[in-house]
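Structure record follows, encoded as C-alpha cells.
What follows is chain A.
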Amino acid sequence: MIEIRNVSKRFGKLEVLKDVNLTCSPGQCIALIGPNGCGKTTLIKCILGMVLPTSGSIYFKGKNVSRDYKYRCDIGYMPQVGRYPDNMSIGKVFEMIKDIRSAGEKLDEELVTSYQLKAMKHKKMRTLSGGTVQKVSASLSFLFSPEVLILDEPTAGLDPLAAEILKEKIIKEKENGKLIFITSHLLSELDELVTHVILMQEGEIRFHMPVSELKETTQTNSLAKAITHILKLDHVQ
Partner candidate 1 sequence: MFNKIQKFIFSDILKNRIVLAYTLLLAILSWSVFSIEDDGNKGVLTLLNIILLTTPLVSIIFTAIYLYNSSEFIELLLSQPIKRGKIWTGLFLGLFSSLAVAFIIGAGVPIMFFVQGSIGLILIGSGVMITGIFVSLGFLCTILTRDKARGIGISILLWLFFSLLFDGLVLFLLFQFADYPIEKVMVGVSALNPIDLARIFIILQLDVSAMLGYTGAIFKDFFGTGFGAIIGFVLMCLWAVIPFMVSRRMFIHKDL
Partner candidate 2 sequence: MPISPGGTFFSNLLTASLLLVGHICGAETHHVGEGFGLASIKQAIHASAKGDTILVHGGFYKEGNIILDKSVSLIGLDMPVLDGQKKFEVLSIKADSVLVSGFKVQFSGRASLDDPGGIKVYDSKYVRIIGNHLYDNFFGIYLQYSQHCVVKDNIIEAFGREEQEIGNGIHCWKCEDLQIIANTITGHRDGIYFEFVYRSIAWRNISSDNIRYGLHFMFSNDDAYITNIFRRNGAGVAVMFTKNVKMYNNTFIDNWGDAATGLLLKEISDSYLFNNRFVRNTSGIFMEGTNRIRIEKNIFKGNGWGMKIQASCSASDILHNNFIGNTFDIGTNGSLVLNTFDGNFWDKYEGYDLNKDKVGDVPYRPLSVFSVIVEQNPPAMLLYRSFIVTLLDRSERLIPTLTPDNFIDNIPRMNALPL
C-alpha cells in the first residue's frame, strides 16, 4: 500500500534520511522505533507530504505522492502534540475538518462517543487539558475511517483509561485490515498492538520484520526485550 523508494532527506548539511526503502501492506500494524533524532518523525512527515524528500519517491497505492494531496483522504494522522486555534470549540474543530474532508454521513464516531466529547462540544480549545486535546486528536484521526493511520506517540498524555480505549480501537482497526503506523517510546505498550517493527538508526532502516520473527531470532518473549537485546549486541560489537 505504501512504498518508499530510495528516499533521502537533507536539512542543510544534516542528512536525516539515507536512502530509505520500505514497503507496507494493509493489515499491518507497524511500530516505528528508534532513538531520538533517528529520522522517525521525518519519515512520517515524508509520508504525509509535510516534508518533501530531497531524492527518491513515495508511492501510495501505486501512485507517486509528490505534488498530490488527494491521497491524504485515506490517511488519518494523530500528532504528538495537538494545538488548535484558541477560541475554536471542540465542535467547531470537528466541523472544520469535516468541511475540509467534505466527508459524508459515514463517520466512525466510536472514539468520540467513548471519550464523551459531544458533551463538551462547546468548550473552547484554549480551556482544555492536554489529555482532552489528545482525545480530540485521536478521535479526529479515526473519524473518517481512513485506510492508513499514522499515530505519533498516541498514548503520551492520555490517562490510562483513555489510553486503553485508544489501544482497543487500534487493535480493532488492525483487524479491519488497516495499515497503522505507531511511533512510541513505550515499547511494552506496543507489544500487544503491533505486527511489524521498524527500527531506525541515524536515518537508516536497521530492520523491518514481523514481531514474531524478531522474537524468534532474539530468543525473547517481548518486544522490549528483543530490542534491548539487539541494541546490546550493537554495543558489544
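Candidate entries met the following condition: all candidates are chains of the complex that A comes from, given by their letters.
We adopt the following convention: contacts are C-beta pairs under 8 Å (C-beta built on N, C-alpha and C of every residue); 3 or more make two chains touch, one makes a residue touch a chain; residues count from 1.
From a predicted model like this one, the values you see are computed outputs, not experimental measurements.
Asker: Would you mind flagging which of 1 or 2 touches chain A in the complex?
Answerer: Only one candidate touches chain A in this complex, namely 1.
Asker: Write out the stretch or stretches of chain A touching candidate 1 in their complex.
Answerer: 9, 11, 45, 48-52, 69-73, 75, 77, 79, 81-88, 92, 95-97, 99-102, 137, 140, 150
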